[in-house]
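For this depiction, one protein chain was excluded, whereas all remaining protein chains were kept in their positions.
So that you can tell them apart, the chains are marked A and B in the order they are listed, and the count of residues begins at 1 in each.
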Amino acid sequence: MAAAALVVAAILAAFAGVLSRAEIAGGLSTSDWAAIRFTILQALLSAAISVVLAVPVARALARRRFPGRGLVVTLLGAPFILPVIVAVLGLLVVFGRSGWVNAGLDLLGLPGLSIYGLHGVVLAHVFFNLPLATRLLLQAWQSVPSERFRLVAQLDLAPRALFRAVEWPLLKQVVPGVFALIFVICLTSFAVALTLGGGPRATTIELAIYQAFRFDFDLGRAAMLSLLQLVLAGGAAVLALGLLPSVSPDAGLDRPLQRWDARGGTQRFADGVSILLALLFLLGPILAVVLRGVAGLAQVPASVWQAAATSLWVAMLSVALLMALALPMAGWIAGRGRGRVEAIGLLGLSASPLMIGTGWFILINPWADPQALALPVTALVNAMMALPFALRSLVPGIRDVLRDYGRLAATLGLSGWALWRWLILPRLRPRLGFAAGLAAALSVGDLGVIALFADPDRATLPLQMYRLMGAYRMEAAAGAALILLSLALLVFWVFDRGGRWHHAGT
Amino acid sequence: MLELEELLIRLGTFELRATMALREGRRYAVIGPSGAGKSSLLNAICGFLPVAGGSVRVKGRDITADPPGQRPMTMLFQDNNLFPHLTLRQNVGLGLRPNLRLTAEDEELVAAALARVQLGDHAEKLPAALSGGQQSRAALARVLVQARPWVLLDEPFAALGPALRAEMLDLVENLVAETGAGLLMITHSPEDVRRIAEEAIFVADGRAEAPMSAADLLNDPPPALRVYLG
Partner (left out) sequence: MKYLALAAGLAGASAAYAQAPELTVYTYDSFVADWGPGPAIEKAFEEECGCDLNFVGMGDGAALLARLKLEGARTDADVVLGLDTSLIAAAKETGLFQESDVSAQYDLPIAWDDEVFVPYDWGYFAFVHEDTLDAPANFRALADSDLKIVIQDPRSSTPGLGLLMWVKQAYGDEAPAIWEGLADNIVTVTKGWSEAYGLFLEGEADMVLSYTTSPAYHLIAEEDSSKAAAVFDEGHYMQIEVAGRLAASDRPDLAEQFLRFMVSDAAQSILPTTNWMYPAVMPEGGLPEGFETLVEPEKALLIQTEAVPTLRDEALQEWLAALSR
């Protein structure tokens, strides 16, 4: 509860900061309305396609065991944590005008594809968010007790009956939240939408906020647009999380999930194709980033390594802050049994980083040197970005734990810290590991607010990479991008693995 | 004395009423058809179900509003009686100190309890490494260190085989005799009732009857019980 209040306060304070310096704002122009329409349209399409495509991939991963599956699952997380500019350049190596796909089409004598336009924006957003959707759906799938599948095997249910009996109820329960999450993420997109949208047609609200802050210095307008963005995101969140019941999946006895269904050749084939296509789509651009990066590694200046250390430090701080925010909030929400407060978590994502950064800058400036606080503020904003993901994962986890062991804990008089220390935290470890890994990786890759506060000694890795690009040093920047990618994957892997390491009964 | 006075449990349209007085140190079986509300009765006594009316008193003190952990009783459920991520020593230790800050004296108590249920060598194991019977014994070791005046059993041994179940019931009987606690246990089996219970509480048709001598009840069952026993 206090944590939820803190998130709201952090955003409201930033608002108040901006408004304290704002002049009376005017209304919305026609180009603003066009931006709003485009923003919603692309976010809806991106979220819908990401979720629809994630279903077969998650299902395939849930019911297949093969060597390297763990690696595939980890790698599938990679696009989500890539800085936009790296990912976009990676996508272009594959889908661009002189990219691999078009080179292939050319060989076959077929006309080339253009990646620019609404479909390009959606393609990039699906690239970023398909892995996230897959991860969240996979988690849900794995929470179905294996007893359920044993029953399915006993009854010899046909795939369609299985879908109706087990999978459809599961999807109905999980998909709205995942959809809302991705919708909100895409809502604040700006560089992707602009670059691949092909021009001002593809203007989003975030660009209008950017312009208001940077060229017009119209704080009133910036605050109004930020508020609009928050309302849109909040509306989506309430619709998806509030109106639909959020029931936690049933518990099964802890034992490795074994599946007896889906042994048919067609299904095997379909699953294989799903996984393979997803891998090709997601790993192609990443492979491109790696190939470019290896060539540039030798040219990476020492300052990049220093920046990597800074980024790592910010990431750790951000994980600590995330835990401090997410655990009390998740505990509180789980106790309520309603998804409304989870909507607050989404606000952290939908608040424009530029708005939050500027707001906090205005607030901090009279009291302290904002640059001295650059890294803590960055860590806090990163933690708020990761909050909705953490909540989506932790809340059902806590609900399960309380349902299974709540009575036992109550007979023992476990409460307060002891309840967390001896029951909830140990049971949540895998989910905590996932949330912490995601937060750390996101933080490593985030450019967001740091650019507003940073000075040369405190640059983070993404900022340093941008600086290299800004100085024509594309090769060195590609090397930095590879370091960034590796670092983000590494911190994710360490946390995620750490969470599952020696985890009893899982 | 554990007294239920005009206790009313309401779950949707289901209602169960109970008025009775149970004596410490005695062993009571709770029998009745499935869905009659046996579990609800125990859950209400233990504080897991809010009661719609009436009161629960132990030694004259009204505990109707007390949280479960502060009632002078402990309960074993059908499953999830041990935390799977904690060792047996920790699981049993929680019965003494919810924060697990065990003194040397506490450690000795825990070790003695585990030894008492023949799990002395398994103190550092996780529950998953044990058999079903051993898990049940570990849970009983915890009940032992908790040393509450009342022990409530909601069929914790239902999944065990007949011989193992009999062994557990004997162990329970010895343990409550040692601690002087009263026992309140749900069962479906007349044999269990004969084996361990001195008195039996029959639950059916929205009422939990006051306890009767277990032998009398089984030898001359009322009509509803006769239908249930078949």
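Criterion: a residue touches a chain if its C-beta (ideal position, glycine included) is under 8 Å from a C-beta of that chain, and two chains touch if they have at least 3 such contacts.
Since this is a predicted model, take the numbers as computed values, not measurements.
The chain not displayed here makes contact, within the full complex, with A. Interface note for the absent chain: among A:80, A:141, A:281 or A:361, the touching residue is A:361. Screening A:34, A:231, A:309 or A:324 for touch with the missing chain picks out A:34. Touch with the chain that is not drawn comes from one residue among A:92, A:461 or A:488, which is A:92.
Touch with the chain that is not drawn comes from one residue among A:190, A:281 or A:405, which is A:190. Residues 21, 31, 34, 85, 88-89, 92-93, 96-98, 116, 190-191, 194-201, 207-208, 210-211, 213-215, 217, 301-303, 358, 361-362, 365-366, 369, 371, 451-456, 463, 466-474, 477 are the ones on chain A that touch the missing chain.
Going forward, only the chains that are shown with their structure count from here on.
Contacts from chain B toward chain A in the complex involve residues 46-48, 67-70, 74-75, 77, 80-86, 90, 94-95, 98-100, 126-128, 146. Across the complex, chain A meets chain B through its residues 254, 404-405, 407-408, 410-415, 417-419, 421-423, 426-427, 429, 503-505.
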